[in-house]
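Removed from the display is one protein chain of the complex; every other protein chain stays in position.
And now, chain A:
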Amino acid sequence: MTALSQATEVVDPVPGASSPHLPRQPDLVQLLTPEGERVEHPDYSLDISDEEMRGLYRDLVLVRRWDIEATALQRQGELGIWASLLGQEAAQVGAGRALQDGDMAFPTYREHGVAWTRGVDPLHVMGLFRGVDNGGWDPVERRFNLYTIVIGSQCLHATGYAMGVQRDGAEDAVLAFLGDGATSQGEVNEAMIFAASFSAPVVFFCQNNQYAISVPLERQTRIPLYQRAAGFGFPGVRVDGNDVLAVLAVTRAALAAAREGQGPTFIEAFTYRMGAHTTSDDPTRYRLASELEEWKLRDPIARLKAHLSRSGIADAEFFAGVDAEGDELAARIRSGTVDMPDPAPSSMFDHVYAEQTPPLAAQKAEFEAYHASFEGGEH
């Protein structure tokens, strides 16, 4: 029995039937305890080299460093807004590193850690939040779609892309990211219905960070989210989202199943957004400091670091090296952002259509002439 078909069996046959008010505490797939102890899980094992393990740690640290730098840059007025991933690094790095080259990822607006694993230049992401463009990376080349801000829309795109993969007879799989709040959208539900109905090779990766802006999980669902999958007819798994090893193992298994023609999986990465929803948000209005303190004890980086040092996989020199790399990255992001030029004004008329229309070309020419009339003038 594969890990995934096993996972189906932990799903209630009738979701929520036992007691809708007291949802059964579900099994949480974990390979690394919050204290950093490596543990085995009967359904999910992870064969990973020391080198790869160090690589994951490096990813986590660098992604966090980037996030911290971006938050600071927003505070200094260099970015319009920033959606922080603080606390969700393991969920994103674990999921991103489970992807193979040919796989396609469909992010929301917070998946900077996944972008990192796909080799997207952080400055492209910074450009979006600075307001110079809508994300400057090449989604085809990076196999990482542009960020999608309208909640849930990307799940349908991911499913359609997966249907394309299927038609092509390709061995690739698709990973769609969504939040816990997004599960309420009609489009997300439609995506799951299409995915199930066509057995599309798509994995829905939900980062349950417990809040949709201010609205807690209980307002979106009465049952653990992973159990929703049963209603659509495919497996749902809940994984410790702060355990990068478990996330990697579970996502790899789900993508493998998709590749083998077994259809979709829903992964609920159980995690917590440590920061504000975005830099415009004030989380003290809707959550208690004590909750934050509790989650700090499950920090994804501290736990991997404990494991690496305790098991001798990495030493002080390695950690210092990663920190130094973080400083370099932060400096590059800072100067790159501050020095980022504004786009040419008339660029807004470009790329509206693949084939420019005469009226829009005329509007562009008029705009340029109007602009030129100010040059050297008093305006």
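Methods note: a residue touches a chain if its C-beta (ideal position, glycine included) is under 8 Å from a C-beta of that chain, and two chains touch if they have at least 3 such contacts; residues count from 1.
The rule is simple: contacts and distances are computed from a predicted model.
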- Can you tell which of "Pyruvate dehydrogenase E1 component beta subunit", "Extracellular solute-binding protein", "Cytochrome c oxidase subunit 2" or "PTS ascorbate transporter subunit IIB" UniProt lists for the chain that's not drawn? "Pyruvate dehydrogenase E1 component beta subunit"
- Where the complex has a chain not shown, which of A:Q185, A:Q227 or A:N242 is the residue touching it? A:Q185
- Residue of A:F198, A:F319 or A:F349 in touch with the missing chain, whole complex considered: A:F349
- Item | Contact residue for the chain not shown (choose from A:R64, A:R130 or A:R298) | A:R130
- Absent chain, residues of chain A that touch it: 80-81, 109, 128-134, 149-152, 181-182, 184-187, 212-215, 219-220, 280-282, 285-286, 342-343, 345, 347-349, 352, 359-360, 363, 367, 370, 374, 379
